[in-house]
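The complex appears here minus one protein chain, its other protein chains still in place.
All chains are identified by letter, namely A, B and C, in their written order; residue positions are counted from 1 within each chain.
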Amino acid sequence: MEVSVLFFGVLADVTGTRIRHYNEVRSFGDLRHRISDDFPELFHYNFRIAVNNEIVDSDPVLQPGDEIAFLPPFAGG
Amino acid sequence: MEVSVLFFGVLADVTGTRIRHYNEVRSFGDLRHRISDDFPELFHYNFRIAVNNEIVDSDPVLQPGDEIAFLPPFAGG
Amino acid sequence: MHLIDGPVPASAIAELLAKAGNDAESGAHSLFVGQVRRDEVEGRQVKGIEYSAYEEMVITEADKISKTILSEFNDVRGLEILHSRGLVGAGEISMVVLASAGHRKQAFSACSKAVELIKEKLPIWKKEIFEDESGRWKANEAL
Partner (left out) sequence: MHLIDGPVPASAIAELLAKAGNDAESGAHSLFVGQVRRDEVEGRQVKGIEYSAYEEMVITEADKISKTILSEFNDVRGLEILHSRGLVGAGEISMVVLASAGHRKQAFSACSKAVELIKEKLPIWKKEIFEDESGRWKANEAL
């Protein structure tokens, strides 16, 4: 399946991009490996993950077209 | 001595006036008696007394020219 | 502290905020706005509230409140109080309190405490005016 991956805050600086599309993704674990290969530095940072605007805890089941976001600690206000 | 007496809030309605001057006042007790004679209804109400903008507790010593105010419970805001 | 004839206009609030905003070391402003409610009392609608004040004492007591707040909250940089005298219609503004601080916690606490002190300490009275022009002196609620 194809999914979109978004990077915010400091993570957009670390990856040098705000969005990347991944094709033929088999699972979240698979996606995570591929992101780790592309941006090894990313996993040194503190973040949470949202799928389609909802924070997810562990190993979410992905659907085609999902939007996966890497969110550093929030700092609004 | 001469002093001024101010009535606020409901007490201005009760006395029908906002200010009255008293002459030849000998003491606070004396003043209190004369106010009580003029406005017997006044002492059925709940109030505090201020002398020259300061709340006083019991039997204050008056000076010529003092401003004595009868203050019902405050209700600002 | 300023006593204002009639309702507090929106422009006065804008001015307060603009003035407070000039202090670039402020990070948080807590503004309280008190508005006359269209209460119903025994089937009668409140048309407005007539405020009266012991004006010199209001000013001296408000000054004490400011000193209390500024000494109790070390992060607070300014406190402003506006209050109406005279008639304020239902839906109109009768009081504004602005506390400005470096950070939000003390801004909120200072503003909230100032409002309580204003209700407790300022010699101001209010008479509810009903639609038939009758009136009723009103005490403050506990909250």
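Definition applied: contacts are C-beta pairs under 8 Å (C-beta built on N, C-alpha and C of every residue); 3 or more make two chains touch, one makes a residue touch a chain.
From a predicted model like this one, the values you see are computed outputs, not experimental measurements.
Of the chains displayed, those contacted by the omitted chain across the entire assembly are A, C. Seen from chain A, the chain kept out of the figure touches residues 6, 8-10, 12-13, 50, 53, 69, 71-77.
Residues touching the missing chain, restricted to chain C, are 10, 13-14, 17-18, 21-38, 90-93, 102-105, 107-108, 111-112, 115, 141, 143 (touch as defined at the top).
Just so we're on the same page, only the chains that are shown with their structure count from here on.
Per-chain CA centroids place chain A at a distance of 49 Å from chain C. Chain centres here are Cα means. That of chain B falls 27 Å from that of chain C. Residue positions of chain C touching 2 or more other chains: there are none.
In chain B, no residue touches at least two other chains.
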